[in-house]
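The complex appears here minus one protein chain, its other protein chains still in place.
Entry: chain A
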Amino acid sequence: MYEQKWQAKQKTRGYHGEFLPEKRWLTLFEKHLDGVAQLDASLSGKYNQHTPMVLQTFAVLEKRLDVAVFRALMASSVRQARQFILKGFVYVNGVQMKHPSFPLSPGDVFNVDPERVLEAMGERKPSLKEAYKVDREQVIQWQLFVNRAKADPLNVWTKQQQKQRDMQELYSGYYNPDLPSENESSSRFGGRQESKLADLREKLNSISRRSLLLDIVNLAKGKETVDETTFEPQFGANLALKSLEIYSAIRSNKQLFEGSEEQVTEELFKILPEYKDGQVQGKSYDDTKTKKVRKSLTELKTAYLEYVRKNHQQALPSENEVVNQWSRKLTKHPKLPSWSEIQEKGFYEMALPWQKTMWGLADPKKPYFTPWRPRQFIAPFAILPKHIEISFDTCHAVYVRNPVARPGESEVISPFGQEIHERAYMYYSRKGL
(Lines give C-alpha, C1' and ligand atoms only; values in the text may rest on other atoms or scores of the structure.)
Protein backbone atom coordinates (compact mmCIF):
# COMPACT_ATOMS: atom_id res chain seq x y z
CA MET A 1 0.00 0.00 0.00
CA TYR A 2 2.80 2.39 0.83
CA GLU A 3 4.30 1.76 -2.58
CA GLN A 4 1.01 2.65 -4.20
CA LYS A 5 0.69 5.81 -2.14
CA TRP A 6 4.24 6.81 -2.94
CA GLN A 7 3.77 6.25 -6.65
CA ALA A 8 0.46 8.13 -6.64
CA LYS A 9 2.10 11.03 -4.85
CA GLN A 10 4.99 10.96 -7.31
CA LYS A 11 2.69 11.02 -10.33
CA THR A 12 0.33 13.70 -9.10
CA ARG A 13 3.09 15.93 -7.82
CA GLY A 14 4.71 15.74 -11.23
CA TYR A 15 1.71 17.68 -12.53
CA HIS A 16 0.36 19.62 -9.54
CA GLY A 17 2.87 22.12 -8.23
CA GLU A 18 5.81 20.38 -9.83
CA PHE A 19 7.77 23.64 -9.40
CA LEU A 20 7.29 23.60 -5.62
CA PRO A 21 9.69 21.70 -3.41
CA GLU A 22 8.04 19.01 -1.32
CA LYS A 23 8.77 20.94 1.87
CA ARG A 24 6.92 24.01 0.61
CA TRP A 25 3.98 21.98 -0.66
CA LEU A 26 3.59 20.32 2.73
CA THR A 27 3.03 23.72 4.33
CA LEU A 28 0.26 24.43 1.81
CA PHE A 29 -1.54 21.10 1.94
CA GLU A 30 -4.89 21.16 3.70
CA LYS A 31 -6.58 18.10 5.00
CA HIS A 32 -9.98 19.69 4.59
CA LEU A 33 -11.34 19.37 1.07
CA ASP A 34 -13.92 21.70 -0.45
CA GLY A 35 -17.03 20.25 -1.97
CA VAL A 36 -20.56 21.34 -2.70
CA ALA A 37 -23.82 19.56 -2.14
CA GLN A 38 -26.73 20.06 -4.50
CA LEU A 39 -29.89 20.64 -2.54
CA ASP A 40 -32.40 19.95 -5.29
CA ALA A 41 -30.79 16.59 -5.98
CA SER A 42 -30.65 15.49 -2.38
CA LEU A 43 -34.22 16.67 -1.75
CA SER A 44 -35.61 14.87 -4.77
CA GLY A 45 -34.24 11.65 -3.34
CA LYS A 46 -33.04 10.44 -6.73
CA TYR A 47 -29.71 8.78 -7.38
CA ASN A 48 -26.97 11.21 -6.47
CA GLN A 49 -23.77 11.14 -8.45
CA HIS A 50 -20.62 10.54 -6.51
CA THR A 51 -18.72 13.65 -5.41
CA PRO A 52 -15.01 13.17 -6.12
CA MET A 53 -13.76 14.92 -3.00
CA VAL A 54 -10.24 13.49 -3.21
CA LEU A 55 -9.69 15.33 -6.48
CA GLN A 56 -9.52 18.44 -4.30
CA THR A 57 -6.20 17.31 -2.83
CA PHE A 58 -4.30 19.91 -4.84
CA ALA A 59 -7.09 22.52 -4.93
CA VAL A 60 -5.12 24.91 -2.70
CA LEU A 61 -2.58 25.33 -5.48
CA GLU A 62 -5.24 26.62 -7.86
CA LYS A 63 -5.56 29.78 -5.79
CA ARG A 64 -1.98 30.70 -6.56
CA LEU A 65 -1.54 33.39 -9.20
CA ASP A 66 0.94 31.39 -11.31
CA VAL A 67 -1.37 28.39 -11.56
CA ALA A 68 -4.36 30.64 -12.31
CA VAL A 69 -2.49 32.38 -15.14
CA PHE A 70 -1.68 28.97 -16.62
CA ARG A 71 -5.27 27.76 -16.21
CA ALA A 72 -6.54 30.92 -17.90
CA LEU A 73 -4.60 29.82 -21.01
CA MET A 74 -2.31 32.82 -20.85
CA ALA A 75 0.89 30.82 -20.45
CA SER A 76 1.87 27.48 -21.88
CA SER A 77 3.08 26.10 -18.55
CA VAL A 78 3.02 27.07 -14.90
CA ARG A 79 6.73 27.70 -15.07
CA GLN A 80 6.22 30.14 -17.93
CA ALA A 81 3.43 31.81 -15.96
CA ARG A 82 5.88 32.23 -13.07
CA GLN A 83 8.35 33.88 -15.43
CA PHE A 84 5.69 36.27 -16.68
CA ILE A 85 4.82 37.20 -13.10
CA LEU A 86 8.42 37.64 -11.99
CA LYS A 87 9.18 39.82 -15.03
CA GLY A 88 6.25 42.08 -14.15
CA PHE A 89 3.85 41.27 -16.98
CA VAL A 90 0.97 40.26 -14.71
CA TYR A 91 -1.42 42.58 -12.92
CA VAL A 92 -3.97 41.74 -10.27
CA ASN A 93 -6.81 44.23 -9.94
CA GLY A 94 -4.70 46.70 -11.89
CA VAL A 95 -1.71 46.38 -9.54
CA GLN A 96 1.51 44.82 -10.77
CA MET A 97 2.07 41.59 -8.89
CA LYS A 98 5.53 40.09 -8.92
CA HIS A 99 4.88 37.20 -6.55
CA PRO A 100 3.84 33.89 -8.15
CA SER A 101 2.53 32.65 -4.82
CA PHE A 102 -0.04 35.45 -4.47
CA PRO A 103 -3.27 33.79 -3.39
CA LEU A 104 -6.20 35.02 -5.47
CA SER A 105 -9.51 35.58 -3.79
CA PRO A 106 -12.91 35.28 -5.46
CA GLY A 107 -13.68 38.31 -7.65
CA ASP A 108 -10.06 39.21 -8.36
CA VAL A 109 -9.32 40.35 -11.91
CA PHE A 110 -5.92 39.53 -13.31
CA ASN A 111 -4.42 40.34 -16.67
CA VAL A 112 -1.30 39.46 -18.58
CA ASP A 113 0.45 41.61 -21.15
CA PRO A 114 -1.18 40.55 -24.48
CA GLU A 115 2.22 40.36 -26.16
CA ARG A 116 3.29 37.71 -23.66
CA VAL A 117 0.08 35.76 -24.16
CA LEU A 118 0.58 35.82 -27.91
CA GLU A 119 4.13 34.60 -27.36
CA ALA A 120 2.99 31.80 -25.08
CA MET A 121 0.12 30.58 -27.24
CA GLY A 122 1.63 31.43 -30.61
CA GLU A 123 3.88 29.49 -32.91
CA ARG A 124 7.60 29.80 -32.19
CA LYS A 125 9.33 32.56 -34.09
CA PRO A 126 11.66 31.12 -36.73
CA SER A 127 15.24 32.29 -36.98
CA LEU A 128 16.24 34.12 -40.15
CA LYS A 129 17.90 30.96 -41.44
CA GLU A 130 14.82 28.81 -40.76
CA ALA A 131 12.60 31.40 -42.45
CA TYR A 132 14.98 31.52 -45.41
CA LYS A 133 15.00 27.74 -45.76
CA VAL A 134 11.20 27.59 -45.83
CA ASP A 135 10.93 30.49 -48.24
CA ARG A 136 13.57 29.08 -50.55
CA GLU A 137 11.56 25.88 -50.76
CA GLN A 138 8.36 27.84 -51.30
CA VAL A 139 9.91 29.87 -54.11
CA ILE A 140 11.28 26.73 -55.79
CA GLN A 141 7.86 25.12 -55.65
CA TRP A 142 6.21 28.27 -56.97
CA GLN A 143 8.57 28.57 -59.93
CA LEU A 144 7.89 24.94 -60.84
CA PHE A 145 4.19 25.55 -60.48
CA VAL A 146 4.29 28.59 -62.77
CA ASN A 147 6.23 26.58 -65.35
CA ARG A 148 3.67 23.82 -65.24
CA ALA A 149 0.77 26.25 -65.35
CA LYS A 150 2.14 28.08 -68.39
CA ALA A 151 2.75 24.83 -70.20
CA ASP A 152 -0.61 23.24 -69.51
CA PRO A 153 -2.95 25.80 -67.93
CA LEU A 154 -6.18 23.87 -68.07
CA ASN A 155 -4.79 20.73 -66.50
CA VAL A 156 -2.96 22.54 -63.72
CA TRP A 157 -5.97 24.70 -63.09
CA THR A 158 -8.34 21.77 -62.58
CA LYS A 159 -5.81 19.91 -60.43
CA GLN A 160 -5.18 22.96 -58.30
CA GLN A 161 -8.88 23.57 -57.81
CA GLN A 162 -9.37 19.96 -56.81
CA LYS A 163 -6.45 20.20 -54.39
CA GLN A 164 -7.88 23.32 -52.81
CA ARG A 165 -11.23 21.63 -52.38
CA ASP A 166 -9.63 18.53 -50.86
CA MET A 167 -7.62 20.59 -48.40
CA GLN A 168 -10.65 22.63 -47.36
CA GLU A 169 -12.50 19.40 -46.72
CA LEU A 170 -9.63 17.76 -44.84
CA TYR A 171 -9.19 20.72 -42.51
CA SER A 172 -12.83 21.70 -42.28
CA GLY A 173 -13.55 22.65 -38.69
CA TYR A 174 -9.85 23.08 -37.87
CA TYR A 175 -7.78 26.23 -37.83
CA ASN A 176 -5.02 25.71 -40.35
CA PRO A 177 -3.30 29.04 -41.00
CA ASP A 178 -1.47 27.63 -44.02
CA LEU A 179 -4.71 27.24 -45.92
CA PRO A 180 -6.01 30.29 -47.77
CA SER A 181 -9.22 31.66 -46.37
CA GLU A 182 -12.41 31.21 -48.37
CA ASN A 183 -12.25 34.62 -50.08
CA GLU A 184 -8.56 34.39 -50.79
CA SER A 185 -8.89 30.97 -52.33
CA SER A 186 -11.74 32.00 -54.62
CA SER A 187 -9.82 35.05 -55.81
CA ARG A 188 -6.77 32.94 -56.57
CA PHE A 189 -8.42 29.90 -58.05
CA GLY A 190 -11.88 31.32 -58.39
CA GLY A 191 -14.67 29.77 -60.39
CA ARG A 192 -16.09 31.32 -63.49
CA GLN A 193 -18.56 33.38 -61.55
CA GLU A 194 -15.85 35.13 -59.54
CA SER A 195 -13.72 35.84 -62.57
CA LYS A 196 -16.78 37.16 -64.33
CA LEU A 197 -17.56 39.49 -61.48
CA ALA A 198 -14.00 40.78 -61.44
CA ASP A 199 -14.25 41.32 -65.18
CA LEU A 200 -17.49 43.23 -64.86
CA ARG A 201 -16.07 45.38 -62.09
CA GLU A 202 -13.14 46.27 -64.28
CA LYS A 203 -15.40 47.06 -67.19
CA LEU A 204 -17.78 49.24 -65.17
CA ASN A 205 -14.92 51.13 -63.59
CA SER A 206 -13.49 51.99 -66.97
CA ILE A 207 -16.70 53.64 -68.16
CA SER A 208 -16.84 57.39 -67.77
CA ARG A 209 -18.49 60.24 -69.64
CA ARG A 210 -15.22 61.00 -71.34
CA SER A 211 -14.72 57.40 -72.47
CA LEU A 212 -18.26 57.36 -73.83
CA LEU A 213 -17.70 60.55 -75.78
CA LEU A 214 -14.51 59.13 -77.18
CA ASP A 215 -16.36 55.96 -78.17
CA ILE A 216 -18.97 57.99 -80.02
CA VAL A 217 -16.29 59.96 -81.82
CA ASN A 218 -14.39 56.80 -82.76
CA LEU A 219 -17.52 55.06 -84.00
CA ALA A 220 -18.55 58.01 -86.14
CA LYS A 221 -15.09 58.93 -87.40
CA GLY A 222 -14.59 58.44 -91.12
CA LYS A 223 -18.14 57.29 -91.73
CA GLU A 224 -19.95 58.94 -94.56
CA THR A 225 -23.43 58.62 -93.23
CA VAL A 226 -23.91 58.49 -89.54
CA ASP A 227 -27.23 57.24 -88.21
CA GLU A 228 -28.56 55.05 -85.40
CA THR A 229 -27.10 51.86 -86.87
CA THR A 230 -23.57 53.24 -86.40
CA PHE A 231 -23.98 53.22 -82.64
CA GLU A 232 -26.12 50.13 -82.31
CA PRO A 233 -23.35 47.52 -82.00
CA GLN A 234 -21.92 49.13 -78.88
CA PHE A 235 -24.84 50.93 -77.26
CA GLY A 236 -27.75 48.77 -78.33
CA ALA A 237 -30.91 49.81 -80.09
CA ASN A 238 -32.33 51.76 -77.15
CA LEU A 239 -29.33 53.97 -76.59
CA ALA A 240 -28.35 54.47 -80.20
CA LEU A 241 -30.73 57.41 -80.56
CA LYS A 242 -29.26 59.12 -77.54
CA SER A 243 -25.77 58.60 -78.91
CA LEU A 244 -26.82 60.03 -82.22
CA GLU A 245 -28.18 63.09 -80.45
CA ILE A 246 -24.84 63.65 -78.76
CA TYR A 247 -23.06 63.08 -82.04
CA SER A 248 -25.11 65.71 -83.83
CA ALA A 249 -24.30 68.19 -81.07
CA ILE A 250 -20.55 67.72 -81.38
CA ARG A 251 -20.40 67.06 -85.09
CA SER A 252 -19.16 70.55 -85.88
CA ASN A 253 -16.13 70.17 -83.58
CA LYS A 254 -13.33 69.63 -86.09
CA GLN A 255 -10.61 69.01 -83.56
CA LEU A 256 -12.44 66.04 -82.18
CA PHE A 257 -12.86 64.36 -85.53
CA GLU A 258 -9.81 65.42 -87.47
CA GLY A 259 -7.26 66.40 -84.84
CA SER A 260 -4.35 64.33 -83.56
CA GLU A 261 -4.64 62.17 -80.47
CA GLU A 262 -3.38 64.92 -78.18
CA GLN A 263 -5.78 67.41 -79.61
CA VAL A 264 -8.65 65.04 -79.10
CA THR A 265 -7.73 64.56 -75.46
CA GLU A 266 -7.44 68.30 -74.98
CA GLU A 267 -10.82 68.80 -76.56
CA LEU A 268 -12.35 66.08 -74.40
CA PHE A 269 -11.10 67.85 -71.26
CA LYS A 270 -12.53 71.12 -72.54
CA ILE A 271 -15.98 69.61 -72.99
CA LEU A 272 -15.81 67.55 -69.81
CA PRO A 273 -13.39 69.37 -67.52
CA GLU A 274 -11.80 67.94 -64.35
CA TYR A 275 -13.13 69.22 -61.09
CA LYS A 276 -11.10 69.70 -57.98
CA ASP A 277 -12.74 70.98 -54.79
CA GLY A 278 -15.67 72.19 -56.92
CA GLN A 279 -13.35 74.29 -59.13
CA VAL A 280 -12.93 73.68 -62.87
CA GLN A 281 -9.37 72.74 -63.75
CA GLY A 282 -7.96 74.21 -66.96
CA LYS A 283 -9.89 75.65 -69.90
CA SER A 284 -13.43 74.57 -70.59
CA TYR A 285 -16.39 75.44 -72.79
CA ASP A 286 -19.25 77.12 -71.03
CA ASP A 287 -21.90 77.53 -73.76
CA THR A 288 -25.40 76.09 -73.57
CA LYS A 289 -24.70 73.54 -76.29
CA THR A 290 -21.81 71.95 -74.34
CA LYS A 291 -23.88 72.01 -71.19
CA LYS A 292 -26.54 70.07 -73.03
CA VAL A 293 -23.96 67.57 -74.27
CA ARG A 294 -22.72 67.07 -70.71
CA LYS A 295 -26.24 66.47 -69.49
CA SER A 296 -27.06 63.96 -72.17
CA LEU A 297 -23.72 62.20 -71.59
CA THR A 298 -24.58 61.80 -67.92
CA GLU A 299 -27.90 60.28 -68.88
CA LEU A 300 -26.23 58.03 -71.42
CA LYS A 301 -23.67 56.86 -68.87
CA THR A 302 -26.31 55.80 -66.34
CA ALA A 303 -28.27 53.94 -68.98
CA TYR A 304 -25.15 52.41 -70.52
CA LEU A 305 -23.85 51.07 -67.17
CA GLU A 306 -27.14 49.30 -66.71
CA TYR A 307 -26.96 47.96 -70.27
CA VAL A 308 -23.42 46.62 -69.75
CA ARG A 309 -24.38 44.97 -66.47
CA LYS A 310 -27.35 43.25 -68.06
CA ASN A 311 -25.38 42.09 -71.07
CA HIS A 312 -22.57 40.78 -68.88
CA GLN A 313 -24.87 38.62 -66.83
CA GLN A 314 -26.09 36.85 -69.92
CA ALA A 315 -22.70 36.03 -71.35
CA LEU A 316 -20.63 33.59 -69.30
CA PRO A 317 -16.94 33.63 -70.05
CA SER A 318 -15.79 30.24 -71.22
CA GLU A 319 -13.65 28.17 -68.85
CA ASN A 320 -10.77 28.45 -71.28
CA GLU A 321 -10.92 32.19 -71.11
CA VAL A 322 -10.83 32.19 -67.31
CA VAL A 323 -7.95 29.75 -67.19
CA ASN A 324 -5.96 31.66 -69.77
CA GLN A 325 -6.54 34.88 -67.94
CA TRP A 326 -5.31 33.19 -64.75
CA SER A 327 -2.22 31.64 -66.31
CA ARG A 328 -1.33 34.92 -68.01
CA LYS A 329 -1.36 36.66 -64.66
CA LEU A 330 1.02 34.14 -63.06
CA THR A 331 4.53 35.48 -62.74
CA LYS A 332 7.65 33.88 -61.40
CA HIS A 333 9.11 35.02 -58.13
CA PRO A 334 12.35 36.99 -58.36
CA LYS A 335 15.32 34.88 -57.34
CA LEU A 336 16.09 34.90 -53.63
CA PRO A 337 19.54 36.21 -52.74
CA SER A 338 22.11 33.79 -51.38
CA TRP A 339 22.25 33.04 -47.67
CA SER A 340 25.51 34.90 -47.12
CA GLU A 341 24.00 38.01 -48.66
CA ILE A 342 20.91 37.75 -46.49
CA GLN A 343 23.00 37.15 -43.42
CA GLU A 344 24.70 40.45 -44.04
CA LYS A 345 21.50 42.38 -44.81
CA GLY A 346 19.35 40.73 -42.18
CA PHE A 347 16.24 40.49 -44.32
CA TYR A 348 14.93 39.65 -47.78
CA GLU A 349 11.91 40.52 -49.89
CA MET A 350 9.10 38.08 -50.61
CA ALA A 351 6.34 38.47 -53.19
CA LEU A 352 4.48 35.19 -53.31
CA PRO A 353 0.73 35.55 -53.94
CA TRP A 354 -0.02 34.28 -50.44
CA GLN A 355 2.97 35.64 -48.58
CA LYS A 356 4.36 39.13 -48.99
CA THR A 357 6.81 38.99 -46.09
CA MET A 358 9.45 36.64 -44.75
CA TRP A 359 8.07 33.35 -43.41
CA GLY A 360 6.97 34.01 -39.84
CA LEU A 361 8.93 37.24 -39.71
CA ALA A 362 6.36 39.74 -40.97
CA ASP A 363 7.34 41.79 -37.93
CA PRO A 364 10.80 40.58 -36.91
CA LYS A 365 10.70 42.63 -33.71
CA LYS A 366 7.92 40.51 -32.23
CA PRO A 367 8.96 37.54 -30.09
CA TYR A 368 6.49 35.23 -31.82
CA PHE A 369 5.61 34.00 -35.31
CA THR A 370 4.05 36.87 -37.26
CA PRO A 371 1.34 37.05 -38.48
CA TRP A 372 0.25 35.29 -35.31
CA ARG A 373 -0.88 31.68 -35.48
CA PRO A 374 -1.56 29.25 -32.65
CA ARG A 375 1.15 26.88 -31.52
CA GLN A 376 0.65 23.32 -32.70
CA PHE A 377 -0.71 20.74 -30.27
CA ILE A 378 -2.33 23.17 -27.85
CA ALA A 379 -5.71 21.68 -28.69
CA PRO A 380 -5.55 18.64 -26.35
CA PHE A 381 -4.50 20.88 -23.47
CA ALA A 382 -6.84 23.78 -24.14
CA ILE A 383 -9.17 23.33 -21.20
CA LEU A 384 -11.37 26.14 -19.98
CA PRO A 385 -11.41 26.22 -16.18
CA LYS A 386 -14.75 26.38 -14.41
CA HIS A 387 -13.52 28.68 -11.68
CA ILE A 388 -12.00 31.34 -13.94
CA GLU A 389 -13.87 33.47 -16.48
CA ILE A 390 -11.60 34.48 -19.34
CA SER A 391 -11.74 37.27 -21.91
CA PHE A 392 -9.43 36.36 -24.79
CA ASP A 393 -10.08 39.71 -26.46
CA THR A 394 -8.29 41.60 -23.71
CA CYS A 395 -6.21 38.88 -22.00
CA HIS A 396 -8.06 39.57 -18.76
CA ALA A 397 -9.59 36.96 -16.48
CA VAL A 398 -11.71 36.94 -13.36
CA TYR A 399 -11.02 34.44 -10.61
CA VAL A 400 -14.65 33.60 -9.90
CA ARG A 401 -14.26 31.22 -6.96
CA ASN A 402 -12.04 28.58 -5.46
CA PRO A 403 -12.42 25.30 -7.34
CA VAL A 404 -14.72 22.79 -5.70
CA ALA A 405 -15.92 19.25 -6.19
CA ARG A 406 -19.57 18.66 -7.00
CA PRO A 407 -21.51 15.51 -7.76
CA GLY A 408 -19.93 13.93 -10.84
CA GLU A 409 -17.39 16.66 -11.44
CA SER A 410 -14.28 18.27 -10.03
CA GLU A 411 -13.19 21.79 -10.88
CA VAL A 412 -9.53 21.06 -10.27
CA ILE A 413 -8.13 20.17 -13.68
CA SER A 414 -6.09 17.01 -13.43
CA PRO A 415 -5.18 14.23 -15.85
CA PHE A 416 -5.13 11.67 -13.05
CA GLY A 417 -8.08 9.64 -11.95
CA GLN A 418 -9.78 9.35 -8.64
CA GLU A 419 -7.83 6.30 -7.44
CA ILE A 420 -4.49 7.99 -7.88
CA HIS A 421 -5.69 11.15 -6.15
CA GLU A 422 -7.11 9.09 -3.33
CA ARG A 423 -3.76 7.45 -2.66
CA ALA A 424 -1.95 10.76 -2.93
CA TYR A 425 -4.37 12.26 -0.42
CA MET A 426 -3.77 9.31 1.88
CA TYR A 427 -0.04 9.87 1.59
CA TYR A 428 -0.29 13.52 2.60
CA SER A 429 -3.04 13.27 5.18
CA ARG A 430 -1.26 10.67 7.30
CA LYS A 431 -0.28 11.68 10.75
CA GLY A 432 3.19 12.84 11.64
CA LEU A 433 4.10 14.12 8.21
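One rule holds in what follows: contacts are C-beta pairs under 8 Å (C-beta built on N, C-alpha and C of every residue); 3 or more make two chains touch, one makes a residue touch a chain; residues count from 1.
Everything below uses one rule, namely that contacts and distances are computed from a predicted model.
Per UniProt, the protein behind the absent chain is "37S ribosomal protein S35, mitochondrial"; the candidates were "Ribophorin II C-terminal domain-containing protein", "37S ribosomal protein S35, mitochondrial", "Signal peptidase complex subunit 1" or "Glycosyl phosphatidyl inositol protein transamidase complex subunit". Looking at A:Leu170, A:Leu204, A:Leu241 or A:Ala351, the residue that reaches the missing chain in the full complex is A:Leu170. Residue A:Val109 is the one among A:Val109, A:Ala249 or A:Leu336 that touches the chain not shown.
Interface residues of chain A with the unshown chain, by the touch rule above, are 7, 10-11, 23-24, 26-27, 32, 34-42, 51-52, 55, 73, 92, 95-99, 101-102, 106-107, 109, 111, 114, 117-118, 121-122, 126, 130, 133-134, 137, 170-171, 173-176, 178, 359, 366, 368, 370-374, 376-386, 389, 391-398, 400-401, 404-406, 408-410, 412-418.
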